[in-house]
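Every protein chain except one is present and positioned as in the full complex.
All chains are identified by letter, namely A and B, in their written order; residue positions are counted from 1 within each chain.
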Amino acid sequence: MRTFKLYAALVGAGLRGEAQYRGNLLVMLVAGMAYQGIGLAFVWVVVDRFGAIGGWTLGEVFFLYALRLTAHGLWVVPFSQLNQLDLVVREGEFDRYLVRPLNPLVQVLTRRVGLMQAGDLVGGLLLLAYATTIVDVDWSPGAVGFLLLAVVGGALVEVAVQLGLSGLTFRLLSTRMLRIQVDSVFGTFGNYPLKIFPSVARFLFTIVLPMAFVAYFPASVLLDRTGELAVPSWFAYGSPLVGAALFTLAYLFWSRQTSHYTSSGH
Amino acid sequence: MSRPTPKAVLEAYGAIARVNAGSALAYRADYVVGILGLLVQVFLLRMVWEAVYADRGSVDGVDLSTTIAYATLATVQYWLSNPWNFSVIPQRVREGKIAIDLSRPVSFLGQVVAGQVGTTAALAPFALVAVPFTVLVGGAQPPPSVGAGLAYVVSLGLAYVITILLSSLVGLSTFWTLEVGGFFMIYRMVSQFLAGALVPLWFMPDWLRTVAEVLPFQAATYTPLAVYLGRLAGPDLAAALIVQAGWIVLLWLVLRLVWSRALHRVVVQGG
Partner (left out) sequence: MTVVRAHDLVKEFRRPKRFTGAFGGLRTLLTRQYTTTRAVDGVSFDIEAGELVGYLGPNGAGKSTTIKMLTGILVPTSGQVEVAGVVPWKERERNARHIGVVFGQRSQLWWDLPLRDSFRLIGKLYDVPREQYHPNLERFTELLDMADFLDTPVRQLSLGQRMRGDLAAAMLYNPRILYLDEPTIGLDVVAKERMRAFVAELNRDEGTTVILTTHDLDDVERLCSRIVLIDHGRVLYDGEVAALKARYAPYREVMVHLAHPDEATAVEVPHAERARAEDGKVWLRFDPETVQVADVIAAVLARHQVSDLAIIEPELEGVIHQIYAQRSVISARE
(Lines give C-alpha, C1' and ligand atoms only; values in the text may rest on other atoms or scores of the structure.)
Protein backbone atom coordinates (compact mmCIF):
# COMPACT_ATOMS: atom_id res chain seq x y z
CA MET A 1 0.00 0.00 0.00
CA ARG A 2 2.83 2.36 0.91
CA THR A 3 4.64 1.31 -2.25
CA PHE A 4 1.54 2.02 -4.31
CA LYS A 5 1.09 5.48 -2.80
CA LEU A 6 4.73 6.34 -3.45
CA TYR A 7 4.43 4.98 -6.99
CA ALA A 8 1.50 7.31 -7.59
CA ALA A 9 3.42 10.27 -6.14
CA LEU A 10 6.45 9.57 -8.31
CA VAL A 11 4.36 9.10 -11.46
CA GLY A 12 2.63 12.39 -10.63
CA ALA A 13 6.03 14.07 -10.39
CA GLY A 14 7.01 12.55 -13.73
CA LEU A 15 3.84 13.84 -15.36
CA ARG A 16 4.38 17.33 -13.98
CA GLY A 17 7.93 17.27 -15.31
CA GLU A 18 6.74 16.04 -18.68
CA ALA A 19 4.00 18.69 -18.81
CA GLN A 20 6.67 21.30 -19.43
CA TYR A 21 7.14 19.76 -22.86
CA ARG A 22 3.40 19.57 -23.43
CA GLY A 23 3.57 20.24 -27.18
CA ASN A 24 5.00 16.78 -27.65
CA LEU A 25 2.18 14.81 -26.12
CA LEU A 26 0.07 14.46 -29.25
CA VAL A 27 3.07 13.87 -31.50
CA MET A 28 4.33 11.19 -29.13
CA LEU A 29 0.94 9.49 -29.01
CA VAL A 30 0.70 9.46 -32.80
CA ALA A 31 4.30 8.27 -33.05
CA GLY A 32 3.55 5.36 -30.73
CA MET A 33 0.52 4.46 -32.80
CA ALA A 34 2.52 4.77 -36.04
CA TYR A 35 5.17 2.40 -34.69
CA GLN A 36 2.58 -0.28 -34.04
CA GLY A 37 0.30 0.71 -36.90
CA ILE A 38 2.81 -0.16 -39.60
CA GLY A 39 2.55 -3.85 -38.71
CA LEU A 40 -1.21 -3.59 -38.87
CA ALA A 41 -0.98 -1.95 -42.28
CA PHE A 42 1.14 -4.86 -43.48
CA VAL A 43 -1.33 -7.44 -42.23
CA TRP A 44 -4.23 -5.49 -43.66
CA VAL A 45 -2.70 -5.18 -47.15
CA VAL A 46 -1.68 -8.82 -47.25
CA VAL A 47 -4.98 -10.21 -46.01
CA ASP A 48 -6.91 -7.76 -48.21
CA ARG A 49 -5.05 -9.11 -51.23
CA PHE A 50 -4.85 -12.78 -50.29
CA GLY A 51 -8.12 -13.24 -48.38
CA ALA A 52 -6.74 -15.01 -45.30
CA ILE A 53 -3.60 -16.04 -43.42
CA GLY A 54 -3.51 -19.66 -42.35
CA GLY A 55 -7.31 -19.79 -42.68
CA TRP A 56 -7.83 -16.79 -40.39
CA THR A 57 -9.99 -14.04 -41.87
CA LEU A 58 -9.13 -10.34 -41.80
CA GLY A 59 -11.46 -9.79 -38.81
CA GLU A 60 -9.88 -12.65 -36.90
CA VAL A 61 -6.34 -11.48 -37.62
CA PHE A 62 -7.36 -7.96 -36.56
CA PHE A 63 -8.74 -9.39 -33.32
CA LEU A 64 -5.51 -11.29 -32.70
CA TYR A 65 -3.53 -8.16 -33.50
CA ALA A 66 -5.68 -6.03 -31.19
CA LEU A 67 -5.31 -8.49 -28.33
CA ARG A 68 -1.52 -8.48 -28.73
CA LEU A 69 -1.28 -4.72 -29.06
CA THR A 70 -3.52 -4.03 -26.05
CA ALA A 71 -1.54 -6.45 -23.91
CA HIS A 72 1.63 -4.78 -25.15
CA GLY A 73 0.32 -1.29 -24.40
CA LEU A 74 -0.78 -2.38 -20.96
CA TRP A 75 2.74 -3.29 -19.86
CA VAL A 76 4.79 -0.91 -21.93
CA VAL A 77 3.18 2.22 -20.47
CA PRO A 78 4.13 1.53 -16.84
CA PHE A 79 7.36 -0.27 -17.79
CA SER A 80 8.67 2.10 -20.46
CA GLN A 81 11.72 2.99 -18.37
CA LEU A 82 12.93 -0.59 -18.42
CA ASN A 83 14.37 0.41 -21.80
CA GLN A 84 16.66 2.86 -20.04
CA LEU A 85 18.02 0.34 -17.53
CA ASP A 86 21.32 -0.02 -19.43
CA LEU A 87 21.87 3.69 -19.02
CA VAL A 88 20.73 3.73 -15.39
CA VAL A 89 23.17 0.93 -14.53
CA ARG A 90 26.08 2.12 -16.66
CA GLU A 91 25.96 5.69 -15.38
CA GLY A 92 25.64 4.57 -11.76
CA GLU A 93 22.22 6.18 -11.40
CA PHE A 94 21.10 2.93 -9.79
CA ASP A 95 23.23 3.84 -6.72
CA ARG A 96 20.58 6.32 -5.69
CA TYR A 97 17.76 3.81 -5.97
CA LEU A 98 19.56 1.46 -3.59
CA VAL A 99 19.89 4.02 -0.81
CA ARG A 100 16.22 4.98 -0.68
CA PRO A 101 13.59 3.11 1.30
CA LEU A 102 11.59 2.03 -1.73
CA ASN A 103 11.82 -0.92 -4.11
CA PRO A 104 14.52 -0.01 -6.69
CA LEU A 105 12.41 -1.35 -9.56
CA VAL A 106 9.62 1.07 -8.68
CA GLN A 107 12.13 3.91 -8.76
CA VAL A 108 13.52 2.87 -12.14
CA LEU A 109 10.03 2.65 -13.60
CA THR A 110 9.05 6.09 -12.38
CA ARG A 111 12.10 7.94 -13.74
CA ARG A 112 9.98 9.33 -16.54
CA VAL A 113 6.53 8.79 -17.97
CA GLY A 114 6.23 6.92 -21.27
CA LEU A 115 4.14 9.16 -23.49
CA MET A 116 5.03 7.50 -26.78
CA GLN A 117 4.13 4.15 -25.26
CA ALA A 118 0.67 5.46 -24.40
CA GLY A 119 0.07 5.45 -28.17
CA ASP A 120 0.41 1.65 -28.13
CA LEU A 121 -2.27 1.32 -25.49
CA VAL A 122 -4.66 3.80 -27.11
CA GLY A 123 -4.15 2.20 -30.52
CA GLY A 124 -4.62 -1.27 -29.05
CA LEU A 125 -7.84 -0.36 -27.26
CA LEU A 126 -9.31 1.34 -30.35
CA LEU A 127 -8.49 -1.64 -32.52
CA LEU A 128 -9.80 -4.07 -29.91
CA ALA A 129 -13.09 -2.18 -29.66
CA TYR A 130 -13.43 -2.36 -33.44
CA ALA A 131 -12.27 -5.97 -33.79
CA THR A 132 -14.70 -7.32 -31.17
CA THR A 133 -17.58 -6.11 -33.33
CA ILE A 134 -16.42 -7.83 -36.53
CA VAL A 135 -15.49 -11.26 -35.20
CA ASP A 136 -18.08 -13.99 -34.75
CA VAL A 137 -17.93 -14.32 -30.97
CA ASP A 138 -20.80 -14.55 -28.48
CA TRP A 139 -19.75 -11.95 -25.93
CA SER A 140 -21.18 -13.65 -22.87
CA PRO A 141 -20.01 -12.41 -19.44
CA GLY A 142 -17.70 -15.42 -19.35
CA ALA A 143 -16.13 -14.52 -22.68
CA VAL A 144 -15.70 -10.87 -21.68
CA GLY A 145 -14.14 -11.97 -18.40
CA PHE A 146 -11.71 -14.26 -20.20
CA LEU A 147 -10.85 -11.45 -22.62
CA LEU A 148 -9.94 -9.14 -19.73
CA LEU A 149 -7.91 -11.82 -17.98
CA ALA A 150 -6.21 -12.70 -21.25
CA VAL A 151 -5.13 -9.11 -21.90
CA VAL A 152 -3.69 -8.79 -18.40
CA GLY A 153 -2.08 -12.23 -18.68
CA GLY A 154 -0.61 -11.37 -22.07
CA ALA A 155 0.84 -8.16 -20.69
CA LEU A 156 2.38 -10.14 -17.82
CA VAL A 157 3.94 -12.67 -20.21
CA GLU A 158 5.58 -9.93 -22.27
CA VAL A 159 6.75 -7.91 -19.29
CA ALA A 160 8.11 -11.07 -17.67
CA VAL A 161 10.33 -11.73 -20.68
CA GLN A 162 11.52 -8.12 -20.82
CA LEU A 163 12.05 -7.92 -17.06
CA GLY A 164 13.98 -11.19 -17.02
CA LEU A 165 16.25 -10.07 -19.84
CA SER A 166 16.78 -6.67 -18.26
CA GLY A 167 17.88 -8.41 -15.06
CA LEU A 168 20.93 -9.57 -17.01
CA THR A 169 21.94 -5.91 -17.36
CA PHE A 170 23.48 -6.01 -13.87
CA ARG A 171 26.03 -8.54 -15.14
CA LEU A 172 26.29 -7.85 -18.87
CA LEU A 173 25.78 -4.05 -18.72
CA SER A 174 24.34 -3.96 -22.25
CA THR A 175 21.11 -5.79 -22.98
CA ARG A 176 19.13 -3.07 -24.70
CA MET A 177 19.66 -4.33 -28.24
CA LEU A 178 18.73 -7.84 -27.18
CA ARG A 179 15.51 -6.61 -25.60
CA ILE A 180 14.66 -4.49 -28.62
CA GLN A 181 15.10 -7.51 -30.88
CA VAL A 182 12.97 -9.74 -28.69
CA ASP A 183 10.31 -7.05 -28.44
CA SER A 184 10.41 -6.70 -32.20
CA VAL A 185 9.91 -10.44 -32.68
CA PHE A 186 6.92 -10.31 -30.32
CA GLY A 187 5.63 -7.20 -32.04
CA THR A 188 5.98 -8.58 -35.55
CA PHE A 189 5.17 -12.24 -35.26
CA GLY A 190 2.96 -12.36 -32.21
CA ASN A 191 0.30 -10.93 -34.50
CA TYR A 192 0.00 -13.98 -36.75
CA PRO A 193 -1.75 -17.27 -36.16
CA LEU A 194 1.16 -19.36 -34.92
CA LYS A 195 0.07 -22.31 -37.03
CA ILE A 196 1.63 -20.76 -40.14
CA PHE A 197 5.11 -21.31 -38.71
CA PRO A 198 7.01 -24.62 -38.85
CA SER A 199 6.76 -26.84 -35.79
CA VAL A 200 10.22 -25.90 -34.49
CA ALA A 201 9.25 -22.22 -34.45
CA ARG A 202 5.91 -23.09 -32.84
CA PHE A 203 7.70 -24.98 -30.12
CA LEU A 204 10.18 -22.13 -29.55
CA PHE A 205 7.40 -19.55 -29.43
CA THR A 206 5.50 -21.58 -26.86
CA ILE A 207 8.23 -22.82 -24.55
CA VAL A 208 11.38 -20.73 -24.99
CA LEU A 209 9.93 -17.34 -25.91
CA PRO A 210 6.37 -17.77 -24.69
CA MET A 211 4.85 -15.53 -27.33
CA ALA A 212 1.93 -17.88 -27.96
CA PHE A 213 0.48 -17.12 -24.53
CA VAL A 214 0.28 -13.38 -25.20
CA ALA A 215 -2.46 -13.40 -27.83
CA TYR A 216 -2.54 -16.49 -30.02
CA PHE A 217 -3.75 -18.97 -27.39
CA PRO A 218 -6.35 -16.64 -25.84
CA ALA A 219 -7.57 -15.57 -29.29
CA SER A 220 -7.89 -19.24 -30.28
CA VAL A 221 -10.06 -19.81 -27.23
CA LEU A 222 -12.34 -16.85 -27.93
CA LEU A 223 -12.56 -17.55 -31.68
CA ASP A 224 -13.27 -21.23 -30.95
CA ARG A 225 -10.20 -22.36 -32.82
CA THR A 226 -8.55 -24.43 -30.08
CA GLY A 227 -9.03 -27.47 -32.26
CA GLU A 228 -6.22 -26.40 -34.56
CA LEU A 229 -3.67 -25.92 -31.76
CA ALA A 230 -0.75 -28.30 -31.41
CA VAL A 231 -1.20 -28.20 -27.63
CA PRO A 232 -4.07 -29.42 -25.42
CA SER A 233 -6.80 -26.77 -25.15
CA TRP A 234 -6.41 -26.37 -21.36
CA PHE A 235 -3.01 -24.94 -22.22
CA ALA A 236 -4.75 -22.13 -24.07
CA TYR A 237 -7.30 -21.56 -21.31
CA GLY A 238 -4.51 -21.30 -18.78
CA SER A 239 -2.76 -18.39 -20.56
CA PRO A 240 -3.57 -15.77 -17.88
CA LEU A 241 -2.11 -18.03 -15.18
CA VAL A 242 1.05 -18.49 -17.21
CA GLY A 243 1.44 -14.71 -17.29
CA ALA A 244 1.12 -14.39 -13.52
CA ALA A 245 3.56 -17.24 -12.91
CA LEU A 246 6.17 -15.98 -15.37
CA PHE A 247 5.97 -12.46 -14.01
CA THR A 248 6.57 -13.67 -10.46
CA LEU A 249 9.58 -15.68 -11.58
CA ALA A 250 10.97 -12.79 -13.62
CA TYR A 251 10.59 -10.37 -10.73
CA LEU A 252 12.38 -12.72 -8.33
CA PHE A 253 15.16 -13.19 -10.88
CA TRP A 254 15.48 -9.43 -11.42
CA SER A 255 15.67 -8.75 -7.68
CA ARG A 256 18.35 -11.36 -7.20
CA GLN A 257 20.37 -9.97 -10.07
CA THR A 258 20.56 -6.54 -8.42
CA SER A 259 23.16 -7.95 -6.02
CA HIS A 260 25.53 -8.22 -9.01
CA TYR A 261 25.33 -4.49 -9.49
CA THR A 262 28.86 -3.08 -9.56
CA SER A 263 28.05 0.63 -9.81
CA SER A 264 30.36 2.79 -11.91
CA GLY A 265 33.82 4.06 -11.06
CA HIS A 266 35.43 2.79 -7.86
CA MET B 1 38.44 33.55 -44.30
CA SER B 2 39.85 32.15 -47.53
CA ARG B 3 37.97 29.34 -49.19
CA PRO B 4 39.46 25.94 -48.42
CA THR B 5 40.81 23.94 -51.33
CA PRO B 6 38.63 21.08 -52.62
CA LYS B 7 41.22 18.63 -51.36
CA ALA B 8 41.02 20.02 -47.82
CA VAL B 9 37.23 19.86 -47.94
CA LEU B 10 37.30 16.23 -49.06
CA GLU B 11 39.73 15.38 -46.30
CA ALA B 12 37.46 17.05 -43.76
CA TYR B 13 34.48 15.03 -44.97
CA GLY B 14 36.59 11.90 -44.83
CA ALA B 15 37.47 12.60 -41.21
CA ILE B 16 33.82 13.13 -40.28
CA ALA B 17 32.84 9.88 -42.01
CA ARG B 18 35.55 8.01 -40.11
CA VAL B 19 34.42 9.40 -36.76
CA ASN B 20 30.87 8.25 -37.45
CA ALA B 21 32.05 4.86 -38.62
CA GLY B 22 34.05 4.56 -35.41
CA SER B 23 31.10 5.31 -33.18
CA ALA B 24 28.92 2.87 -35.13
CA LEU B 25 31.54 0.17 -34.58
CA ALA B 26 31.88 0.93 -30.88
CA TYR B 27 28.61 -0.89 -30.46
CA ARG B 28 29.60 -3.95 -32.41
CA ALA B 29 28.05 -6.35 -29.92
CA ASP B 30 24.79 -4.56 -30.60
CA TYR B 31 25.28 -5.11 -34.30
CA VAL B 32 25.90 -8.79 -33.83
CA VAL B 33 22.61 -9.01 -31.96
CA GLY B 34 21.13 -6.80 -34.67
CA ILE B 35 22.18 -9.23 -37.39
CA LEU B 36 20.67 -12.15 -35.50
CA GLY B 37 17.47 -10.14 -35.21
CA LEU B 38 17.60 -9.42 -38.93
CA LEU B 39 17.94 -13.12 -39.71
CA VAL B 40 14.99 -14.00 -37.49
CA GLN B 41 12.98 -11.26 -39.15
CA VAL B 42 13.80 -12.49 -42.65
CA PHE B 43 13.08 -16.09 -41.78
CA LEU B 44 9.74 -15.35 -40.21
CA LEU B 45 8.73 -13.06 -43.09
CA ARG B 46 9.33 -15.96 -45.41
CA MET B 47 7.04 -18.10 -43.27
CA VAL B 48 4.34 -15.47 -43.45
CA TRP B 49 4.53 -15.21 -47.23
CA GLU B 50 4.52 -18.97 -47.63
CA ALA B 51 1.42 -19.13 -45.47
CA VAL B 52 -0.47 -16.45 -47.37
CA TYR B 53 0.44 -17.91 -50.75
CA ALA B 54 -0.62 -21.34 -49.53
CA ASP B 55 -1.19 -23.33 -52.74
CA ARG B 56 -1.50 -20.37 -55.10
CA GLY B 57 1.09 -20.41 -57.88
CA SER B 58 1.18 -16.71 -58.50
CA VAL B 59 -0.74 -13.63 -57.45
CA ASP B 60 -0.81 -10.50 -59.61
CA GLY B 61 1.65 -12.28 -61.86
CA VAL B 62 4.17 -12.63 -59.05
CA ASP B 63 5.15 -16.06 -57.78
CA LEU B 64 6.07 -16.95 -54.20
CA SER B 65 9.84 -17.09 -54.72
CA THR B 66 9.90 -13.61 -56.27
CA THR B 67 7.89 -12.20 -53.37
CA ILE B 68 10.20 -13.86 -50.84
CA ALA B 69 13.25 -12.57 -52.69
CA TYR B 70 11.69 -9.10 -52.60
CA ALA B 71 10.92 -9.30 -48.88
CA THR B 72 14.43 -10.54 -48.03
CA LEU B 73 16.26 -7.96 -50.10
CA ALA B 74 13.97 -5.16 -48.93
CA THR B 75 14.64 -6.01 -45.29
CA VAL B 76 18.42 -6.11 -45.76
CA GLN B 77 18.48 -2.97 -47.89
CA TYR B 78 16.35 -1.06 -45.44
CA TRP B 79 18.40 -2.25 -42.47
CA LEU B 80 21.58 -1.11 -44.18
CA SER B 81 20.49 2.31 -45.34
CA ASN B 82 18.40 3.24 -42.30
CA PRO B 83 20.33 2.67 -39.11
CA TRP B 84 18.64 3.90 -35.97
CA ASN B 85 20.75 7.03 -35.71
CA PHE B 86 19.95 8.04 -39.19
CA SER B 87 20.40 11.73 -38.63
CA VAL B 88 22.80 13.50 -36.33
CA ILE B 89 21.05 16.84 -36.62
CA PRO B 90 18.58 16.62 -33.68
CA GLN B 91 21.30 15.62 -31.26
CA ARG B 92 23.58 18.44 -32.36
CA VAL B 93 20.80 20.99 -32.07
CA ARG B 94 19.67 19.79 -28.66
CA GLU B 95 23.19 19.78 -27.26
CA GLY B 96 23.74 23.26 -28.65
CA LYS B 97 26.68 21.97 -30.69
CA ILE B 98 25.15 23.14 -33.93
CA ALA B 99 27.05 26.40 -33.63
CA ILE B 100 30.34 24.51 -33.63
CA ASP B 101 29.27 22.54 -36.68
CA LEU B 102 28.29 25.71 -38.46
CA SER B 103 31.61 27.34 -37.72
CA ARG B 104 33.57 24.60 -39.46
CA PRO B 105 34.82 25.52 -42.91
CA VAL B 106 32.84 22.75 -44.60
CA SER B 107 29.15 22.92 -45.31
CA PHE B 108 26.96 21.58 -42.54
CA LEU B 109 24.84 19.48 -44.89
CA GLY B 110 28.04 18.03 -46.27
CA GLN B 111 29.00 17.02 -42.73
CA VAL B 112 25.65 15.35 -42.22
CA VAL B 113 25.97 13.38 -45.44
CA ALA B 114 29.54 12.39 -44.63
CA GLY B 115 28.41 11.18 -41.20
CA GLN B 116 25.66 9.09 -42.72
CA VAL B 117 28.00 7.56 -45.30
CA GLY B 118 30.45 6.70 -42.52
CA THR B 119 27.75 4.89 -40.58
CA THR B 120 26.71 2.87 -43.62
CA ALA B 121 30.34 2.08 -44.41
CA ALA B 122 30.80 0.73 -40.89
CA LEU B 123 27.75 -1.47 -41.33
CA ALA B 124 28.79 -2.75 -44.75
CA PRO B 125 31.09 -5.54 -43.50
CA PHE B 126 28.29 -6.76 -41.27
CA ALA B 127 26.01 -6.71 -44.27
CA LEU B 128 28.52 -8.83 -46.21
CA VAL B 129 28.39 -11.37 -43.41
CA ALA B 130 24.64 -11.10 -43.08
CA VAL B 131 23.62 -11.31 -46.75
CA PRO B 132 24.60 -14.95 -47.41
CA PHE B 133 22.75 -16.01 -44.26
CA THR B 134 19.69 -13.99 -45.10
CA VAL B 135 19.63 -15.56 -48.55
CA LEU B 136 19.87 -18.93 -46.84
CA VAL B 137 17.08 -18.41 -44.31
CA GLY B 138 14.99 -16.17 -46.51
CA GLY B 139 15.39 -16.69 -50.18
CA ALA B 140 16.68 -14.77 -53.15
CA GLN B 141 17.28 -15.12 -56.81
CA PRO B 142 19.84 -13.59 -59.13
CA PRO B 143 18.68 -10.75 -61.36
CA PRO B 144 17.21 -12.06 -64.64
CA SER B 145 19.92 -10.40 -66.72
CA VAL B 146 23.29 -8.71 -66.39
CA GLY B 147 21.60 -5.51 -67.51
CA ALA B 148 19.08 -5.72 -64.68
CA GLY B 149 21.93 -6.29 -62.24
CA LEU B 150 23.81 -3.21 -63.45
CA ALA B 151 20.66 -1.11 -63.51
CA TYR B 152 20.05 -2.24 -59.90
CA VAL B 153 23.41 -0.88 -58.80
CA VAL B 154 22.62 2.48 -60.42
CA SER B 155 19.13 2.55 -58.97
CA LEU B 156 20.38 1.56 -55.51
CA GLY B 157 22.89 4.42 -55.58
CA LEU B 158 20.13 6.88 -56.45
CA ALA B 159 17.91 5.36 -53.76
CA TYR B 160 20.63 5.84 -51.17
CA VAL B 161 20.95 9.52 -52.05
CA ILE B 162 17.16 9.91 -51.74
CA THR B 163 17.23 8.24 -48.31
CA ILE B 164 19.90 10.65 -47.08
CA LEU B 165 18.10 13.68 -48.48
CA LEU B 166 14.83 12.65 -46.86
CA SER B 167 16.33 11.95 -43.46
CA SER B 168 18.27 15.23 -43.59
CA LEU B 169 15.02 17.07 -44.31
CA VAL B 170 13.31 15.50 -41.31
CA GLY B 171 16.43 16.21 -39.28
CA LEU B 172 16.26 19.89 -40.17
CA SER B 173 12.78 20.11 -38.66
CA THR B 174 14.65 20.02 -35.33
CA PHE B 175 15.42 23.68 -35.80
CA TRP B 176 11.73 24.42 -35.35
CA THR B 177 10.53 21.66 -33.01
CA LEU B 178 13.69 21.08 -30.90
CA GLU B 179 12.46 17.64 -29.86
CA VAL B 180 11.92 15.34 -32.83
CA GLY B 181 11.82 11.82 -31.38
CA GLY B 182 8.13 11.61 -32.16
CA PHE B 183 8.39 13.09 -35.65
CA PHE B 184 11.21 10.75 -36.51
CA MET B 185 9.22 7.76 -35.43
CA ILE B 186 6.22 8.80 -37.51
CA TYR B 187 8.41 9.55 -40.51
CA ARG B 188 10.27 6.27 -40.14
CA MET B 189 7.16 4.18 -40.01
CA VAL B 190 5.14 5.94 -42.71
CA SER B 191 8.11 6.10 -45.06
CA GLN B 192 9.05 2.48 -44.44
CA PHE B 193 5.59 1.35 -45.40
CA LEU B 194 5.11 3.65 -48.38
CA ALA B 195 8.62 2.81 -49.61
CA GLY B 196 7.46 -0.76 -50.06
CA ALA B 197 9.97 -2.04 -47.51
CA LEU B 198 7.33 -4.38 -46.09
CA VAL B 199 4.81 -5.03 -48.85
CA PRO B 200 5.75 -4.64 -52.51
CA LEU B 201 3.74 -1.88 -54.16
CA TRP B 202 2.17 -4.38 -56.56
CA PHE B 203 0.14 -5.98 -53.76
CA MET B 204 -1.26 -2.70 -52.46
CA PRO B 205 -4.86 -1.70 -53.17
CA ASP B 206 -5.01 0.67 -56.15
CA TRP B 207 -5.65 3.84 -54.20
CA LEU B 208 -2.80 3.13 -51.77
CA ARG B 209 -0.50 2.27 -54.63
CA THR B 210 -1.33 5.59 -56.27
CA VAL B 211 -0.52 7.43 -53.04
CA ALA B 212 2.78 5.58 -52.72
CA GLU B 213 3.71 6.26 -56.31
CA VAL B 214 3.34 10.02 -56.09
CA LEU B 215 5.49 10.18 -52.94
CA PRO B 216 9.29 9.99 -52.94
CA PHE B 217 9.62 7.08 -50.50
CA GLN B 218 9.10 4.29 -53.03
CA ALA B 219 12.04 5.62 -55.04
CA ALA B 220 14.22 4.81 -52.03
CA THR B 221 13.35 1.11 -51.64
CA TYR B 222 10.79 -0.25 -54.08
CA THR B 223 12.34 1.03 -57.32
CA PRO B 224 15.77 -0.63 -57.02
CA LEU B 225 14.17 -3.91 -55.91
CA ALA B 226 11.69 -3.92 -58.78
CA VAL B 227 14.64 -3.28 -61.10
CA TYR B 228 16.61 -6.13 -59.54
CA LEU B 229 13.75 -8.57 -59.94
CA GLY B 230 13.23 -7.56 -63.57
CA ARG B 231 9.80 -6.09 -62.89
CA LEU B 232 10.97 -2.83 -64.41
CA ALA B 233 12.68 -3.19 -67.76
CA GLY B 234 13.07 -1.34 -71.03
CA PRO B 235 11.23 1.98 -71.19
CA ASP B 236 9.74 1.42 -67.70
CA LEU B 237 13.25 1.08 -66.30
CA ALA B 238 14.42 4.26 -67.96
CA ALA B 239 11.35 6.08 -66.66
CA ALA B 240 11.94 4.78 -63.13
CA LEU B 241 15.56 5.95 -63.11
CA ILE B 242 14.51 9.36 -64.41
CA VAL B 243 11.88 9.61 -61.66
CA GLN B 244 14.56 8.76 -59.07
CA ALA B 245 16.88 11.42 -60.47
CA GLY B 246 13.98 13.87 -60.54
CA TRP B 247 13.31 13.27 -56.85
CA ILE B 248 16.95 13.87 -56.06
CA VAL B 249 16.88 17.25 -57.80
CA LEU B 250 13.59 18.24 -56.21
CA LEU B 251 14.55 17.10 -52.70
CA TRP B 252 17.91 18.81 -53.01
CA LEU B 253 16.21 22.09 -53.88
CA VAL B 254 13.75 21.76 -51.01
CA LEU B 255 16.60 20.91 -48.66
CA ARG B 256 18.52 24.02 -49.76
CA LEU B 257 15.46 26.15 -49.15
CA VAL B 258 14.69 24.65 -45.73
CA TRP B 259 18.36 24.88 -44.82
CA SER B 260 18.58 28.58 -45.59
CA ARG B 261 15.49 29.15 -43.41
CA ALA B 262 17.00 27.04 -40.63
CA LEU B 263 20.26 28.97 -40.84
CA HIS B 264 18.35 32.21 -40.59
CA ARG B 265 16.68 30.87 -37.48
CA VAL B 266 19.97 29.95 -35.85
CA VAL B 267 21.35 33.40 -36.59
CA VAL B 268 18.25 35.04 -35.10
CA GLN B 269 18.01 32.83 -32.02
CA GLY B 270 21.69 32.28 -31.50
CA GLY B 271 21.43 28.49 -31.77
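Note that a residue touches a chain if its C-beta (ideal position, glycine included) is under 8 Å from a C-beta of that chain, and two chains touch if they have at least 3 such contacts.
Every value quoted in this text rests on a predicted model; they were computed, and no experiment measured them.
Among A:98, A:148 or A:207, the one in contact with the hidden chain is A:98. Although one chain is not drawn, its touching partners on chain A can still be listed: residues 2, 5-6, 9-10, 13, 16-18, 20, 92-93, 95-96, 98-102, 259, 261-263, 265-266.
The rule is short, and it goes like this: only the chains that are shown with their structure count from here on.
Spacing of chain A relative to chain B, judged by their CA centroids, is 29 angstrom. Taken together, the chain A residues at the contact with chain B in this complex read 21, 23-24, 27-28, 30-32, 34-35, 37-38, 41-42, 45-50, 52-54, 116, 174, 176-178, 180-181, 184-185, 188-189, 192, 196-198, 201.
Interface of chain B with chain A (complex): residues 27, 29-30, 33-34, 36-37, 40-41, 44, 47-48, 50-53, 56, 59-60, 177, 179, 181-186, 189-190, 192-193, 198-199, 203-205, 208.
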